[in-house]
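Written below as structure tokens is the structure these notes are about.
With one protein chain withheld, the remaining protein chains of the complex are depicted in position.
Chain naming follows the written order as A, B, C and D, and within any one chain the residues start at number 1.
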Amino acid sequence: MQLARVVGTVVATRKDEKMVGVPFLVLQDLDLENRPAGGSIIAADPIGAARDEVVLYSKGSSARQTEITRDRPNDAVICGIVDQWEVGGEEKYRKV
Amino acid sequence: MQLARVVGTVVATRKDEKMVGVPFLVLQDLDLENRPAGGSIIAADPIGAARDEVVLYSKGSSARQTEITRDRPNDAVICGIVDQWEVGGEEKYRKV
Amino acid sequence: MQLARVVGTVVATRKDEKMVGVPFLVLQDLDLENRPAGGSIIAADPIGAARDEVVLYSKGSSARQTEITRDRPNDAVICGIVDQWEVGGEEKYRKV
Amino acid sequence: MQLARVVGTVVATRKDEKMVGVPFLVLQDLDLENRPAGGSIIAADPIGAARDEVVLYSKGSSARQTEITRDRPNDAVICGIVDQWEVGGEEKYRKV
Partner (left out) sequence: MQLARVVGTVVATRKDEKMVGVPFLVLQDLDLENRPAGGSIIAADPIGAARDEVVLYSKGSSARQTEITRDRPNDAVICGIVDQWEVGGEEKYRKV
């Protein structure tokens, strides 16, 4: 999984029929210091993450292992909302 | 999924038999600011995207989860045509 | 799929038993301008591509979706021989 | 598999239901010289690795092939704790 921040939304009304009803969010990758890491991805959201929350997301076939993404042409999914992480005992992020 | 713009077409008459009849488009990756992001990909198109439209595409095994790509040696598929996206409340793209 | 040029051959007589009989070719990735793109890959060839031809290839589990690669430890496969592609209406390659 | 060091922990109480109970660790990729390699990943831990231990981890669908990750939206898993590695006969790391 990678750490990422929810930074936006994307609207796509014309979709492959299997993607209808799957909510997407725009994610900005984070490095371990909680800085933007360069990459970004559009991920399905089975949890209801909010803007500015930090999430864990999975890619590839693992992104089809949730209720809302099973058998769909989806290759990224949010699998958790991060409360806190630390590296070397030093807290890098805590949800407020 | 990644954001990309439809920039061209590719013709390949001699194909693996399982790829016959699958339409392809040439995609240019976009970053969140709607600028070319360096990468490009040839993706199957189950929706009928048009040149200059912005699309979402999936990679890997997820690219085989549409009607036209099932069980085919295809590793990228367009899964939606983007109407609009925003980052931090700022609109980055709107389809005209 | 990615665009690539067939640039060479590789011989490997001692192989995992499931790879025996699968022909491989050496591919050089191309960018959309038909220039070498830096990467290279060894791909199975179910079509009979010739040196200097431009091909489309797939990676990952999709590379096991042809007759000759099914259930084999193969992660790249040629799925078409490119006749022509264009970007923005400008022809970038035409097979001679 | 890649070599990585266990450098931290991540807490995510609100998760996709299939991720509940799966323990995660923060990993820092290592190059063959035992130096940080730039990348990092959050991986499921079926073994009980400790901070500062060096591990091998797998990505993608292979990360769902352990007891605790089967059928879950998990794309990285620790599959071994490294005791020692050498390159060219020169020891690069030994667990103390």
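What we mean here is this: a contact is a pair of C-beta atoms (placed from the backbone, for glycine too) under 8 Å apart; a residue touches a chain by one contact, two chains touch by 3 or more.
Because the structure is predicted, anything quoted here is derived from the model rather than measured.
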item: Chain C, residues in touch with the chain not shown (by the definition above); value: 7-19, 24, 26, 28, 40-43, 59-61, 63-64, 71-76
item: Residues of chain D in contact with the chain not shown; value: 1-3, 31-32, 46-47, 56, 58-67, 69, 77-88, 92
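Everything below uses one rule, namely that only the chains that are shown with their structure count from here on.
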Connected chain clusters in the absence of chain B: A, D | C
item: Touching two or more other chains - residues of chain A; value: 60-61, 63-64
item: Pairwise touch network: line, ring, star, complete, or other; value: line
